[in-house]
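See below for the structure under consideration.
With one protein chain withheld, the remaining protein chains of the complex are depicted in position.
Should a chain be cited, it is by its letter among A, B and C, assigned in written order, with residues numbered from 1 in that chain.
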Amino acid sequence: MRYHPLTADDRAAMLAAIGTGSVDDLFAAIPADKRVDGLLNLPRGATELSVERTLGRMAAKNVPAGSVPFFVGAGAYKHHVPATVDHLIQRSEFLTAYTPYQPEVSQGTLQVLFEFQTQVARLTGMEVANASMYDGSTGTAEAVLMAHRLTRRSKAVVSGGLHPHYRGVVRTVTTMSGGTVSDLPPDPEGTEDILAAIDDTTSCVVVQSPSFYGHLVDLRPIAEKAHAHGALLVAVFTEVVALGLIEPPGAQGADIVVGEGQSLGNALSFGGPYVGLFATREKFVRQMPGRLCGETVDADGQRGFVLTLSTREQHIRRDKATSNICTNAGLCATAFSIHMSMLGGAGLEKLARLNHANAVKLAGLLTAIPGVEVLNDSFFNEFTIRVPGDAAAIVEQLAGRGILAGVPATRLEPRHPELSDLLVVASTEVNTDEDRAAFAAALAEVLG
Amino acid sequence: MRYHPLTADDRAAMLAAIGTGSVDDLFAAIPADKRVDGLLNLPRGATELSVERTLGRMAAKNVPAGSVPFFVGAGAYKHHVPATVDHLIQRSEFLTAYTPYQPEVSQGTLQVLFEFQTQVARLTGMEVANASMYDGSTGTAEAVLMAHRLTRRSKAVVSGGLHPHYRGVVRTVTTMSGGTVSDLPPDPEGTEDILAAIDDTTSCVVVQSPSFYGHLVDLRPIAEKAHAHGALLVAVFTEVVALGLIEPPGAQGADIVVGEGQSLGNALSFGGPYVGLFATREKFVRQMPGRLCGETVDADGQRGFVLTLSTREQHIRRDKATSNICTNAGLCATAFSIHMSMLGGAGLEKLARLNHANAVKLAGLLTAIPGVEVLNDSFFNEFTIRVPGDAAAIVEQLAGRGILAGVPATRLEPRHPELSDLLVVASTEVNTDEDRAAFAAALAEVLG
Amino acid sequence: IAEPLIFEVGRREVSGVDIEDAGETPFRLGGHARKTPLDLPGLTEPETMRHYVRLSTQNYAIDLGLYPLGSCTMKHNPRLNEKMARLPGFADVHPLQPLGTVSGAIELVAECGRWLLEMTGMASVAMSPKAGAHGEMCGMAAIKAAIKARGEDRTIVLVPESAHGTNPATAAQLGFKVVSIPARADGTVDPEAVKAKLSPQVAAIMLTNPNTCGLFERDIVAIAEAVHAAGAYFYADGANFNAIVGKTRPGDLGVDAMHINLHKTFSTPHGGGGPGAGPVVLSDKLAPFAPVPFVRFADDGSAEFVETRKQAAGSATPFGRITAFHGQMGMFVRALSYMLAHGADGLRQASEDAVLNANYVKAQLMDVMTLPFGDVPVMHEVLFDDRFLEGTGVTTLDFAKAMIDEGFHPMTMYFPLVVHGALLIEPTESESKAGLDQFVGALRHLVERAKAGEVEAFKAAPVFAPRRRLDETAAARNPRLAWRAPEPEGRVAAE
Partner (left out) sequence: IAEPLIFEVGRREVSGVDIEDAGETPFRLGGHARKTPLDLPGLTEPETMRHYVRLSTQNYAIDLGLYPLGSCTMKHNPRLNEKMARLPGFADVHPLQPLGTVSGAIELVAECGRWLLEMTGMASVAMSPKAGAHGEMCGMAAIKAAIKARGEDRTIVLVPESAHGTNPATAAQLGFKVVSIPARADGTVDPEAVKAKLSPQVAAIMLTNPNTCGLFERDIVAIAEAVHAAGAYFYADGANFNAIVGKTRPGDLGVDAMHINLHKTFSTPHGGGGPGAGPVVLSDKLAPFAPVPFVRFADDGSAEFVETRKQAAGSATPFGRITAFHGQMGMFVRALSYMLAHGADGLRQASEDAVLNANYVKAQLMDVMTLPFGDVPVMHEVLFDDRFLEGTGVTTLDFAKAMIDEGFHPMTMYFPLVVHGALLIEPTESESKAGLDQFVGALRHLVERAKAGEVEAFKAAPVFAPRRRLDETAAARNPRLAWRAPEPEGRVAAE
């Protein structure tokens, strides 16, 4: 087997050194009646060529986003990632290193994480960020638990504009841990009155902007009311590129900002691996989940970086930890950070501007189709349209014409049939005028 | 522009430091009437996304070898290259290093070249090999010039089994430098009497085995006769994998062995870049073209490697150099060497065995088609068939059915219409039973 | 070799990405536009390359040498897997495309799951957990849901002392009370100790097997039976599953739920801290409670992708959703690529070689280092304690740092907690005998030096590393977690 350096001779010599006759002697602790002799229902090893063929055949059954006019978003976005990013994260020294527990020989990873934390803090307008979470959804659930710890309350108020999957994760995690969730109904119009749901038992208010339906939300009044009631504002985003163009949540009073970082540096990959961004105020840092990288000096006084504040973490603190998280999304965070470094502040603004312009153009084209209505007054690169008919069926018809047109709201909210005529549509920098025109023409045709 | 680190501010500061008002002042030596203001007929710079689209569209117009049953060889072969090889040659330290003129900071490249030279010498059964040539064809021409220098004669005898392109290159280079070529007619049957062409004016005999038409040639009698007449034997191969299964030319008396190394480590790439392998006897080394890497020690006595015997080379010896070659195929040689290291001796033998078996199976299937005849008594992974009809037209018809069936002999020998019914067909490890069956069925259908 | 931070070399207006001009399209931001420019540095592409390539050279990596972190399983990461994960049909598909356009992706998820079930002998698998600890949460949530479905209220989870910290943390996060089980003298869990803690309040036991001392829990069947008899569930931490693939099946041992760290057992790269993937295999009893999404097979073998609880209704009662979308597809591709390459024979060989390598290291070192549980066969990792350093003045930490100067990454230190000054070595099956011999030679040399009284050298280590020993105490006392521009000279005094 090409991955195994031991030869039969090596094995024999090693068994002799151990003083054992056969390798099975080393497995003697396994009860005899529970041993198996291999894996009977699985095939034998395959050549590299054969593995490529098997997986290549599966891959060929899928329609890649880059091969068609593509408008699917709803929490994961098709962006163009520079070739440099992928090259760098495939460097052996980044790809095949472990968590930097030995900082003296892990400064590469640690400095990248320190830079990442600073980038995330500045993007979100917060003071500190951690070294990443699994993704935006699990990060949101962790934010709620953190708010519970900070406020010593256990009821989260969750906006109807929060991504339905995120709402599901928050509900699961919060209720499993003994908390409660006050979940507002889906808010496709962007008109919900979340202020009314806040009271003195509220630990936190969870609001997404741009919302799942694309609406931009003014967080200031929500923060004010939350703070007046001793609650925290958890601000969520699923499209980090938006932060190049819209006011950061930190500037609007958010206490914890959490979001999905996939858009920068990371492929769509059918949903993972992605990278959760998590930022907060400095004073809350000891209740923060996840790894933190901090600056220090070495024995020679030279600047260096280490994992720090690990007394919050499970491997030290065990059942008193702030979270059970161990592995995070290190390599995805690295990709995020490299892409962000390449863009720079002005570059992200320009990218965001182009995303917005493309979405505005698309909204114009779709609105012009009789019977189609854009629900949004404001949006970034994604918005919701009402179509005369069943959105899910229309999406299937458009897929048949080679256009991936967006996400029907009911795919994520199956218990809300009243949303069946809504379609969430995104347009990023990868869409061309031709793509948008093809979408509009095909939609008009399908509806006509 | 994303590749240019200077900003407008930088440029202004630098001009000030230089003491010049504008960058155009630095170009003052260009005659005023010969200056141009940019490149008017070329477009402006493009984003990475746009470049990917433009080149992606061109690439999509081609039929990749891996996407169809594929039997094209004739000097370039479709083999499976492990992913590890490409990963390693993309390491910044290999990819973006220069020729190792400063050995103290180039030991990576140098040790790889030393290992490469040793591998090539052992593969070919020779004593020394250089650090690579551009490809097999230019290497063959250099071998002829080297033989001229060594024998102080100027007539090369060239077999009709040598790849027609190689024959063309030898003819061009030899005649341009004042030598002559005695070129035998194409030898599709593998029956030429090259011994008869050798005389006391012959500097060298150039023989390919496996030949262009796939025949395995016994080099021993040719070497004997050449040596008896004071001439050298230049042995050529275009399929290095063959050396895993057949007797190496060095063991058969060859004086210079030259060949194409593309099959190991390197993609087809529409013909280049490839890597020329060049080996000879130790006593001839000072007339050898190209770079050589040698072992030495550093000031601390530690083993290290350097480019050596450079007094043969153009940058020292100028018009007295053994060749004008400067840049070689360093990275392709690296890929070759890595792939060869991964295979090992037993692995290359096994790979060669599989190639041969696949070709034997294919020959059996094709022979069974009425009217189709295999010309070869012996072959490795490639052979010539005679078809009832015009081979070029048949290849086009098969391409229309999604099968790339081989190379019509007349594509390379347009002045030999008597070869129009011959097709050179290769089958490597990438072909499956299904591929071969599809080829045979389609050919039978086309002929039927 | 100090590389400056991007904040020190980058400039806001500089960019390594050229972006098409947006033109004159109007804004529809509804007054939410940024009010201040985004203060983040940019680098051109050449500057980017230099910065990160240089930084990378300050890392140790498997590709550079042995990385014997016990319990972390740093094995070879085949590049074939990276190549496969980047096929556009896997990397460039969106989780919410119409299902008809991702049938190959669903097939891949299902196939990866099928291999996991074959290897573990379990009934069902939840693919969506994002990492091992997330898998723990998933498995324990299924247990909690199953208990609730039985109308019971069980609040206690038993966890051995030697467990990974994630085990108690997970249990606590799900509202359970953690009760610790001490290890017996031989490093394994005593079924009698378990029985003593079992009660109608106990929901589950979380047991790592092979355990973190590198030992197979020899009484695991008795423990499972006792747990089941008490109406509780058996959660297995599968972090060390790589030792026993093809040798025994957790399902046969009585396990009800077990996460599998794909990055450990099937070599998806760790990437300096992730991403991982932690699918959870479940027994018949727990299968109905698995979270959405999952792949459901009809009798005719056709696969249905179940994304919501509504859709699941009838055949299952999922406890909910634990992440957006469908899990770590990118990791599934890599893991399946590894599984296919190995096959049944290769997977078993990998376990055997991993165990052989660990026992070889043990055999070559046990005369100079100390084994807390004596000379018994170990599984994929070997645990030493610090008794061999007694009186030398050299600590486990010093010893580990000295290894850096020998060109090796240190082993896991001070874990598991059940042993004093633990040194946990996991060579993995990727190491050659020659490589192990070098490693063993280096460790023996260090032991000699420690015993020869070279304590100062140990305290000074590492010397041959990008940094000398870093002040972790200072870092924690006064955390600097983000870069701040230095105060301009001359203004510090004024403030």
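As a convention for this text, a contact is a pair of C-beta atoms (placed from the backbone, for glycine too) under 8 Å apart; a residue touches a chain by one contact, two chains touch by 3 or more.
Just so you know, these numbers come straight off a predicted model, no measurement behind them.
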item: Displayed partners of the chain not shown (whole complex); value: A, B, C
item: Residue among B:V205, B:A235, B:L351 or B:I385 touching the omitted chain; value: B:L351
item: From B:G160, B:P186 or B:G244, residue that would touch the chain that is not displayed; value: B:G244
item: Contact set of subunit C toward the excluded chain (per top definition); value: 9, 18, 44-47, 49-50, 53-54, 57, 61, 63-65, 76, 78-79, 341, 430-432, 434
item: Footprint left on subunit A by the chain that the document does not show; value: 1-5, 7, 45-50, 82-84, 86-87, 92
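Quick note on the criterion: only the chains that are shown with their structure count from here on.
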item: Leader among chain pairs (count of C-beta contacts); value: A-C
item: Centroid spacing, where centroids are CA-atom means, of subunit B and subunit C in whole angstrom; value: 46
item: Length of the line joining the C-alpha centres of subunit A and subunit B, rounded to whole Å; value: 47
item: Whole-Å separation of chain centres (CA-atom averages), subunit A against subunit C; value: 19
item: For subunit C, residues that touch 2 or more chains besides their own; value: 11, 13-17, 19-20, 45, 49, 53, 78, 80, 82-83
item: Subunit A, residues touching no fewer than two other chains; value: 2, 48, 52, 82, 90-92, 342, 429
